[in-house]
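Only one protein chain is missing; all other protein chains are in place.
Coming up: chain A.
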Amino acid sequence: MVARRRKRAAGTSETEILSPPGYSAIPIKFSEKQQSSHYLYIRQHRVREDTKSSWPQKRTLFVLNVPPYCTEECLSRLLSPCGPVQSVELQEKPDLAESPKEPKSRFFYPKPVPGFQVAYVVFQKPGGVSAALALKGPLLVSTESHPVKSGIHKWIRDYADSVPDPEALRVEVDTFMETYDKKIAEEEAKAKEEEGVPDEEGWVKVTRRGRRPVLPRTEAASLRVLEKERRKRARKELLNFYAWQHRETKMEHLAQLRKKFEEDKQRIELMRAQRKFRPY
């Protein structure tokens, strides 16, 4: 450690910044005051031919190791010198699949506490990506013109944001329930229509809502039926009736005792190993 530190102290500025193959590294700091920096590892977003990706391949920059205090706006501001930024998406881990388009309700899905994240930055033009790859840094997250809140100030702002607005919540719930009710009503209407109407092969679908409801198709229900049958069979069986049954019960008892004995021996062995038999 000491050796490494000395080496780094000696040549932070002149030694080139290492990066994983295919990526380039940009140092990023919170503000001027900090001595050492984290490194953003960036590359152009690429996927294999067959996989689908929602991000436009040419225009998207994939960023690794975004520090927790760096927000979407902040990243957008930092990268805008390379070209106009269309969108920035921060995620916990790399995710190729399409992210949900509509934003999640902020009442029901509160924002998680950020850690180190990955980002997909979509530029308006492909040139932005190459410009970003050539960026030298170090980038500063919080500057005098654009201060970023952290610590006490951030927590107080978060607290103020979390104080709920009941009216907005009510409106959201009402709209959701309206669409939900509509959807359910439609489904029901459709089911009613299909009720008792045979399909092209002549099969009629039997549902719970029909005139003669049937057992629901759940696991619990089928288990219940099985259990009932088992009990019925057990009632009819005779116990200890034949001599062989008697013999077997006895043997079973003996086997139980033997098993218990083995278990006990094992426990004793363990206790002895732990010296649990020394009363002093």
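Keep this in mind: a contact is a pair of C-beta atoms (placed from the backbone, for glycine too) under 8 Å apart; a residue touches a chain by one contact, two chains touch by 3 or more; residues count from 1.
One rule holds in what follows: contacts and distances are computed from a predicted model.
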UniProt lists the protein of the undisplayed chain, choosing from "Glycosyltransferase family 62 protein", "Nucleolar protein 6", "Essential protein Yae1 N-terminal domain-containing protein" or "Phosphatidylinositol N-acetylglucosaminyltransferase GPI3 subunit", as "Nucleolar protein 6"
Contact with the hidden chain, among A:47, A:191, A:204 or A:255, goes to A:255
Given A:146, A:192 or A:276, the residue that touches the chain left out of view is A:276
For chain A, residues touching the missing partner are 1, 4, 18-21, 25, 30, 34-39, 41, 64-65, 67-69, 93-94, 107-108, 112-116, 118, 150-156, 158-160, 163-166, 169-170, 173, 176-177, 180, 184, 216-220, 222, 251, 254-255, 257-268, 270-280
